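Scroll down for the structure; my scribbles are underneath it.
Missing here: one protein chain of the complex. Every other protein chain is in place.
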Amino acid sequence: MLRNFIILTLASFAFVACETRSDVEIANEENILIMGNSAEPKGLDPHLVSGVLESNIIRALFEGLCVEHPSKNEESLPGAAKSWTHSPDYTQWTFSLNPDAKWSDGVPVTARDFAFAYKRLLSPDPNWPAKYAEMLYFLKNAEAYHKNKFGHILCGNDTNFPLPWDTLKEANFDGDPTIKLKSFNDKKFEDLKKSKREKLAKYLQDGETIDLSKITPKEVNFNDLSSPEKRIYFNAKGIDKLSEKELTFLKTQTDVIKWTDKVPENIRQIVLDRIIEHHKAKKPSLWDKAKVGVTIVDDFTLKLDLRGPVPFLHHITKHYTWFPVPKHVVLKYGEINTGLSSPWTKVGNIVSNGAFKLKKWRTNHILELDRNPHYWDNENVHLNGIRYLPVKNLFTETRMFGDGQLHITYKVPAELLKMAEEKYPKSLRKEDYVGVRYIRVNTAKSPFTDPKVRRAFALAIDQKALCDKVLMGGQQPASGIVPPFGDSQPAGVIQFDPEEAKKLLAESEFADPASRPEITLLTTDSDSSLREAVAYQAMWEKHLGIKVRILQREWSTYLSRQFSQDYDLAIAGWIGDFLDPTTFLEMWITDGGNNNTGWGSKQFEDLLKEAENTADPAARLQILAKAEKTILDDTPILPVYWYATNYLIRPEVKNWHPLLLNNHPFKFVKIEK
Amino acid sequence: MTKLILSRVLQTLLVVFFLVTFVFFAVRAIPGNPFVSEKKTTEQERAALEAYYGLDKPLPVQYFNYWKNILTRGDFGDSLGMKGRKVSTLIKESFPVSLKLGLLSLFFGLIIGIPLGIIAALYHNKWQDYIAMIVAMAGICVVAFVLGPIFQLVFGKPLPILNVAGWSRSSDILLPAITLCFGVAAYLARLTRGGMLDVLSQDYIRTARAKGVPTMKIITKHAMRPALMPAVTYLGPAFAAIITGSFVVETIFLVPGMGQHFVTGITSNDYNLVLGLVLFYGILMGIANLLSDIALLFMDPKLRKA
Partner (left out) sequence: MEATIEKNNLPEQDVEKGTSLWADAYTRLKKNKLAMIGGIIVIAILFLCFILAPILSFFGFSANSQDLDKTFSGIGQNGYILGSDNLGRDLMMRVLEGGQISLLVAILATVLTVTIGIIYGGIAGYVGGRIGGFMMRIVDGLLAMPFLIIVILFREIIGGHVNETAHFLTSEWGWHKDTVDRFANLIPLTLAIAGFGWLTMGRIVRASAASLAKQEFVEAARSLGLSHRRILFRHMLPNMLGPVIIYATLTIPSFILYEATLSFIGLGIEPPNSSWGKLIKEGANFLESYPTVLVIPAILFSLTLFAFNFLGDGLRDALDPKASKD
């Protein structure tokens, strides 16, 4: 057996010895693009993924209403929609779909597929693990539908309702996010921190105290509660979140929740009755009642009503969350949102409407796409296919490029930039990339409860030295959160200033070193993050005299620690989803899913709301700049630098131009032999 | 013979049982959460996912269910990290790769290590011994994450028939196999040297020498078999370890083998994947030990009687 094995091995070597062309040379003949894609994709369901590397594949498989221009950031080309119009105030957009657009199985792409996709992504089902539903909140009523805001859907959307929604919505439907019942954990009211007690105080009258243990267990017995306890319990939850039992009880004493005087008792009863009725009917889908701003005018006309003026909607439709999914295929392999394993995306099942279709997918090995013959613009697609290699080790990737195994690499590590500059001067690209690197601060933990300490830490980072001497890839010192692009100007607020930093620290509550607990800096275990961490550590020690401890953790632990706010400082980054400052700002709203700093500001949120309702682009940008300044003044995050992409690309690859979002449209890419 | 096999099988089952039990509770004690992603997972979503994968039940029930699913349906569960992929599929995909790579590097290790060990023993404490041992030791000292990149630069890049990394051409197996083989070769050389020295000091070899039997013949006819016994004992567990992949070599050479699953499984809290791999590895280990025991039986008549 051993002998056979040896002979077989030797024979196979002899056989391949004939093949002396490199992989890229062979691929050039076949007109196939080979790309490094950094890691194994977690999945291909556009509604369930959230990473950059998955988006690289999904953008080749699927096509949204509009398509990126290969070289111009500000422009959009027709994709699944052949043309579009909008109302003068940018609140209503009508897309005429291309009747020739087809799924890769030949079925036409219709407005129904789009509406289905949006309904799917917005599914309010708590079991539906979609990560990016907020991207659709631009649509009118989308947020209410996704968050199951019963009051809004059942009463506010009803034009015959006796009270207008604008008056009714002052009632406490959403609950009070500042009161977290679970966090009381059977503590005594007197033992609570002062800040927590103050949050409760607005529901209490003078001298009233409460027994927290009665309102923290899972099954609360309402008859045992005193009226202040009831007030806190119901107001913390909000009308929309109450169970059928709780609503029925509320009907007997409506005044334990905040309604405002403008809502009379009979209206309160109607509201509660409607929600109870919905619960009793086993919560049927509210899609129709929610009136989400998606209208199928006919098979090839899609009308979108927005929550406010969005002059840049065409940019947003290029994001994969706005892509259609094949209704006929999704429903063939499951319900609309049996998402946990998305069976429809498996090889053999998946059908796509982009220039390419899935051919092969081997774990940790290769993912290969093939030309989609049913694609409407197939004759103008140059490539016959794309191969994505999950090369985790970036050093290997750069070497593979040198050996002619890749057309395009994912990233050149900083360690190899100098070598790449000398060896592949024509292939190395250093391009601006809309993304910000920052350090997230846990504002709930001392010493970072004091904004002066936070700012001191921000000003003690020598951003320029870091960019020029350590990163060396064309990154820019970040004077604010939003990187500069188009008409959006950099904030210019945060700049390296060790003297000011020292002064701030000395003025702060924690000027005395003995009053400061040990500070840790959380980072992932990647080489590049660790290098940065060590640099920050040295800068803070030098300029502030504070030595932080570096805590390196695996990706999943690193993330969960941030989500549970179990950290002091954490190195993090954010890549823009579309070219508008909101993509960098909206995450900082109070309790936003990716905020995790414990910071929140009413003023900031009001400014965002104001921008949401402003149609004039220049005025809008000004409001957003003001909003950005509100964050920076309080510094719950320390901006460090704005990203740049560093990658290698072979000269025969054409039509691959610098793009700020790095979302290169594959349909235009060409290999010139 | 049958008694040996039977007792080995029983021992393996016992070992695998302990192993799975340890690992079952240990991986769950590792911090982190299998369902974490770049964007926040709400508590409700997490609860739903946990219910879907049966992680909402008390630990003893989960533990019982794990065995039940394996024993009644042969089901190792779904991967928690790579949605929609079954653990058994992942092993089925990656094991052949690791097996191929492991066998080849084992083969390289044998043809380098054993001759080195014999030479070293024959020229005990002479320069040949020193050179052979330095070469063997170099295999242990030069760690794979240095050796791999060096091979990529020295062979992969300049030679047109060799790729730097990947798993598409049949020649792609060469560099990772060579990188892996040095560790095996070094151990084998040292064990063979020790075994050989032991045998050469035995009376019957001395007698043979005194009689004027040529050295070559002494080695091949008389000394070889007993001298290799320590090496064979080592090969048992080493075989199981090497054919289940190496994380370092796989990430450097982009090999879609099992080693990567071990590490990503643990660091991403993919309990089912880790358990499946460990179970598979434990059984392989048992089989490998059994094979090496049987080989030893054939090599040593004394053991056969006992």
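Per-chain numbering from 1; labels A and B assigned in written order.
Keep in mind that, in the parts below, a residue touches a chain if its C-beta (ideal position, glycine included) is under 8 Å from a C-beta of that chain, and two chains touch if they have at least 3 such contacts.
Everything quoted here is computed from the prediction, not taken from an experiment.
Within the full complex, the residue among A:L122, A:A533, A:A572 or A:L585 touching the omitted chain is A:A533. Taking the complete complex into account, A:E554 is the one of A:D45, A:E68 or A:E554 that touches the chain left out.
Against the chain not shown here, subunit B presents residues 11, 14-19, 21-23, 26-27, 29-31, 125, 130, 133-134, 137-138, 140-143, 145-146, 149-150, 153, 187, 190-191, 193-195, 197-198, 201, 229-230, 233-234, 236-237, 247-248, 262-263, 266-267, 274, 277-278, 281-282, 285, 293, 296, 303. Interface residues of subunit A with the unshown chain, by the touch rule above, are 395, 413-416, 418-419, 462, 465-466, 469-470, 514, 518, 525-527, 530-531, 533-535, 537-538, 547, 549-552, 554.
We take it that only the chains that are shown with their structure count from here on.
Once the centre of each chain is set as its mean CA position, subunit A and subunit B turn out to be 41 Å apart.
For subunit B in complex with subunit A, the touching residues are 31-42, 44-45, 47-49, 52, 78, 81-85, 90, 93-94, 103-104, 107, 149, 152-153, 156-157, 160-161, 163-171, 174, 250-254, 256-257, 260-261, 267-269. The residues of subunit A lying in touch with subunit B in their complex are 2, 5-6, 9, 12-13, 15-17, 19-23, 40, 42-43, 48, 50-51, 126-129, 131-132, 340-343, 345-346, 362-366, 389-393, 395-396, 399-400, 402-403, 405, 554-557, 559-560, 563, 593-594, 596.
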